[in-house]
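The complex is shown incomplete by one protein chain, all other protein chains being positioned as in the whole.
Chain naming follows the written order as A, B and C, and within any one chain the residues start at number 1.
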Amino acid sequence: MTQPVNRVVLAYSGGLDTSVILKWLRETYQCEVVTFTADLGQGEELEPARAKAELMGVKPEHIFIDDLREEFVRDYVFPMMRANATYEGLYLLGTSIARPLIAKRQIEIARQVGADAVSHGATGKGNDQVRFELGYYALQPDIKVIAPWREWDLTSRTRLIEYAEAHQIPVPKDKRGESPFSTDANLLHTSSEGKVLEDPWQEVPDYVYSRTVNPEDAPDRPDYITIDFERGDGVALNGEALSPAVLLARLNDLGRAHGIGRLDLVENRFVGMKSRGMYETPGGTIYHAAHRGIEQITLDRGAAHLKDELAVRYAELVYNGFWFSPEREMLQAAIDHSQARVNGTVRLKLYKGLASVVGRKSPDTLYSEKVVTFEDDAGAYDQRDAAGFIKLNALRLRLLGRRDGR
Amino acid sequence: MTQPVNRVVLAYSGGLDTSVILKWLRETYQCEVVTFTADLGQGEELEPARAKAELMGVKPEHIFIDDLREEFVRDYVFPMMRANATYEGLYLLGTSIARPLIAKRQIEIARQVGADAVSHGATGKGNDQVRFELGYYALQPDIKVIAPWREWDLTSRTRLIEYAEAHQIPVPKDKRGESPFSTDANLLHTSSEGKVLEDPWQEVPDYVYSRTVNPEDAPDRPDYITIDFERGDGVALNGEALSPAVLLARLNDLGRAHGIGRLDLVENRFVGMKSRGMYETPGGTIYHAAHRGIEQITLDRGAAHLKDELAVRYAELVYNGFWFSPEREMLQAAIDHSQARVNGTVRLKLYKGLASVVGRKSPDTLYSEKVVTFEDDAGAYDQRDAAGFIKLNALRLRLLGRRDGR
Amino acid sequence: MTQPVNRVVLAYSGGLDTSVILKWLRETYQCEVVTFTADLGQGEELEPARAKAELMGVKPEHIFIDDLREEFVRDYVFPMMRANATYEGLYLLGTSIARPLIAKRQIEIARQVGADAVSHGATGKGNDQVRFELGYYALQPDIKVIAPWREWDLTSRTRLIEYAEAHQIPVPKDKRGESPFSTDANLLHTSSEGKVLEDPWQEVPDYVYSRTVNPEDAPDRPDYITIDFERGDGVALNGEALSPAVLLARLNDLGRAHGIGRLDLVENRFVGMKSRGMYETPGGTIYHAAHRGIEQITLDRGAAHLKDELAVRYAELVYNGFWFSPEREMLQAAIDHSQARVNGTVRLKLYKGLASVVGRKSPDTLYSEKVVTFEDDAGAYDQRDAAGFIKLNALRLRLLGRRDGR
Partner (left out) sequence: MTQPVNRVVLAYSGGLDTSVILKWLRETYQCEVVTFTADLGQGEELEPARAKAELMGVKPEHIFIDDLREEFVRDYVFPMMRANATYEGLYLLGTSIARPLIAKRQIEIARQVGADAVSHGATGKGNDQVRFELGYYALQPDIKVIAPWREWDLTSRTRLIEYAEAHQIPVPKDKRGESPFSTDANLLHTSSEGKVLEDPWQEVPDYVYSRTVNPEDAPDRPDYITIDFERGDGVALNGEALSPAVLLARLNDLGRAHGIGRLDLVENRFVGMKSRGMYETPGGTIYHAAHRGIEQITLDRGAAHLKDELAVRYAELVYNGFWFSPEREMLQAAIDHSQARVNGTVRLKLYKGLASVVGRKSPDTLYSEKVVTFEDDAGAYDQRDAAGFIKLNALRLRLLGRRDGR
């Protein structure tokens, strides 16, 4: 805790908490603080963060503000979507997938400015501390990591605000009271947890949602859209070629309007407890459905079933913060290998919370009407083959049945 | 094909196809035919099947008509639902899960009446032939299996109808033309495939759906319901204790009204080709969501994640027809072991195709507000433990980072 | 560290280290110490431990000495052997499997004597601390755990010995110098690690081995033995019915004589680093081979292959200390389900380090000479079935080949 620190790169949002951290780091470690603020599509202006950092005395050359939206979607969200990963069957990993990128950029900046430490504002009970720090250590094994929430004695909001006021950190009015819940947002999703959400029997209040309209308020008429895929990645919406981040942003708009992607979940954290969260993943939910749709006609069964098994493990690794691990990269290599011919177009219907695949076509389709048809197939498939297929699949069961006599 | 057969138990629906089979079996094998008609909740009267069998000369003591609805849900649907099994991520296995029960009952009847053969009306291109026959062979290894669709020369509907007319089998008017699609139904679902569904780019026409209203026509106000679980199985709806089949039937009514459980899927058949199907699983979709919901607070993470991995394999086994296999039973033993404390109540919101879990509570909850809270937790969790946890999880990544130097 | 402790149950060997711990616990926590010494077949007399505890002032009613050998083999070693578990492909988990039993017994004693804490002598770098403590916490969530090696300042052997001498703890002559390696032993195995073994390029010196003769010194003639299995567990050696612990002890004698079961391994510890160890598992190696042998003829392929996949996970769980976890128990349920008909006799040849299965027979064999024979099989198998079997297995590959054109 009292390790000597010279210069630290802080993941800085410009908000109250990370401003307090900025001050506390300087005070506690007598070190220089470098701030890093990323645009991951969270929907906030970044320039105020610059102004605030300057105000707090951070040197201009030590204020880093980066638009990482395209990198985020292209190198993190899309690779994960190729895996069809869902954590515990439902969660699309919107927070988990952003952390490694932030960690990576912090380490890059640390190298650039010669910092010997990094710091983040995640609490000591959550998964994000793990995700940040596993990223730091994997990329820069000797980095010093400062996690103020695990170290300091500002254990209540009252004390945090007292500290802010004592150190001339402006406290916005709406931060004086307890927030009724806490949120994280990026281009993929918004998550909320804590306070009013802590009783898993109580329905999530409607005011907690910020990224989607209530399905009940969504339009009474569906929208139909198409998404084009190339090598497993989305490349166009309704025929218009779009970059990854722009595509996701457009899908977010559509998902918001139709009330798509709300999830109320009690999940198992890596640090050992259950927590209840609310997630809104409007565009991601549509994209996830569409990707499964295009795989249905372009992926071979062997590849598809192997992917389904690997996806469970993949999701757990991403959730637990092991993005920069050999095993995640191995799984990615397997998954990416399967996507070479995942090309084509998916048509979806969006309506009051539902994103339903209603059509898919591909120059690389493996679906063959000729083979599957109930009509005469002109010899494409010999039904008599099925007899032998069944007989040999049954052979071991027959030997077993003879022995065990059910 | 020309194996001598003495007496055969036919899975008999009373419809045109199985009536033709009945006749064809007698003609081809000079054998006695025993009919078996099961009520699995397909929503058809069974007594007409009895009348028709009698009309075709089946001895009364050789006509078996059984109401298997409770057994179906209790011993097949519910165990499968304990696994949260979905095939290829989406399909709730409604057809697959009915086949083993039919096979089992056919074999029981064969033993009872001293039959040496069984027969079914499944085609040579589909999965059902496999599911029936693997069941037969597993339970009665020396049984003879007759699959007329793989053997006979009635390869078009025209020839089938000619055969029927030549043999005084009544042909209903609506069976004279080609049906625009083919269906299978039971208490869990209705599936449709073929003909108008064969182009996976074309949206499923609304007239194909029979078990659910179009979400667009569903009520504009949601319904809230509760389902109680004991040891992983549903036992009550809105507080009213119900048997398995009655519970599922009630959920079907609710699902129908709210347009829940429609699925348009291109799937990979065990026999090697892709097919496009449409499934309606109204009650099953609600139940599946509810079961996940109750597990969220009552299952430990280790159990839950292991289940998620096993579920992929489990679903594949059920889909492929390996219900009566040691490996399915092994997986079931593991899954059932996990369900001992899966007790409690789930609250769901049903609205225009969505079945959303909005609350869950349990006397056996593992969720602890005391541990997870953002507020002061009175020492229930020591945040400093997280530092050591992360450091040791990171150790191998740091050693790796030192070597590989990213 | 300075939590108040009233009474602590110490896993006590009677050796120098745990005697120092005994003293240190009393001094540091001002608490009463209860000693627990288990006979797990490590091959040491236990009465000296009693005498030593008495000498150090432990009340006679607080000295627990238990012969756990039968429980150890029956309830821990055998269930694990049913899984064919090996860690990282090679290690038979001899140390890992003993820890949960010790933990369980410590907790039982703690309840019996009203102790509020338990303590062990495992170091802070190894896996054993994890295994002990996960066991403690799983069985008694509110227990206090004292791990002196993580707490005290006796960080070198010199200081430990100084402490011993300052507290009138007798120091045996051979403990004055550094031991060239450290060992753990029980009925299943002896492990050695540290010091002279720390360079993984250097061959393990012969003097490190204590449970087996060097294969080069083993008899020039092989021994043939038989082991009988019932429901997956060994029940007889050469036709003589034996209890689990006696059977394993006899196999140890045979393994020792023939130099069987030596393993030089660099393994990955749960705490994140690699370590190099040497293991001797004489009887266990024979037993493991024999169990695989009897499964070969009595397990169905589906069960066998599922077991092979589950075994990797099972071994990792046991190694990491998750014996008392829902997921280990779920896997055990699946594995045990498979063993119902694993009955029969295996014949092995033991020779200079090799334990080779040379024959197996069973009343429950699934092996059928009639089916497999190259000779005329009288219709037991129709070779033409293979054509259909291959054609349908190939169908998806053909559709793929048509698309991808290799």
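The rule we apply is simple: a residue touches a chain if its C-beta (ideal position, glycine included) is under 8 Å from a C-beta of that chain, and two chains touch if they have at least 3 such contacts.
Keep in mind the model is a prediction, meaning the values are calculated, not measured.
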Among C:Pro4, C:Gly43, C:Gly57 or C:Gly124, single out the residue that touches the unshown chain. C:Gly124
In the whole complex, not just what's shown, which of A:Asp217, A:Asp253 or A:Glu329 touches the removed chain? A:Glu329
Taking the full complex into account, find the residue in C:Leu10, C:Ile97 or C:Ala147 that is in contact with the omitted chain. C:Ala147
Checked against the full complex, the residue among C:Leu46, C:Val113, C:Val235 or C:Ala394 that touches the missing chain is C:Ala394
On subunit C, where is the contact patch with the chain that was removed from view? 84, 88-90, 123-125, 129-130, 133-134, 137-142, 147, 149-150, 155-156, 182, 194-195, 198-204, 215-216, 220-222, 262, 264-268, 271-276, 292, 296-297, 300-301, 304-305, 308-309, 312-313, 316, 324-326, 347, 349, 351-354, 356-361, 366-369, 371-374, 376, 381, 383-384, 386-387, 389-390, 393-394, 397-402, 406
Subunit A, residues in touch with the chain not shown (by the definition above): 268, 271-273, 299-300, 302-303, 305-307, 313, 322, 325-327, 329-331, 333-338, 392-396, 399
Residues belonging to subunit B that touch the chain removed from view: 300-302, 341, 364-366, 368, 371, 381-382, 384-389, 391-393, 395-397, 399-400, 403-404
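In the analysis below, only the chains that are shown with their structure count from here on.
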Could you tell me the distance, in whole angstrom, between the mean C-alpha positions of subunit B and subunit C? 42
Please work out the Cα centroid separation of subunit A and subunit B, and write it as a whole number of Å. 32
Rounded to the nearest whole Å, what is the centre-to-centre distance of subunit A and subunit C, using the mean of the C-alpha atoms as each centre? 40
What parts of subunit B, by residue number, touch at least two of the other chains? 268, 271-273, 300, 305, 313, 322, 325-326, 393-394, 399
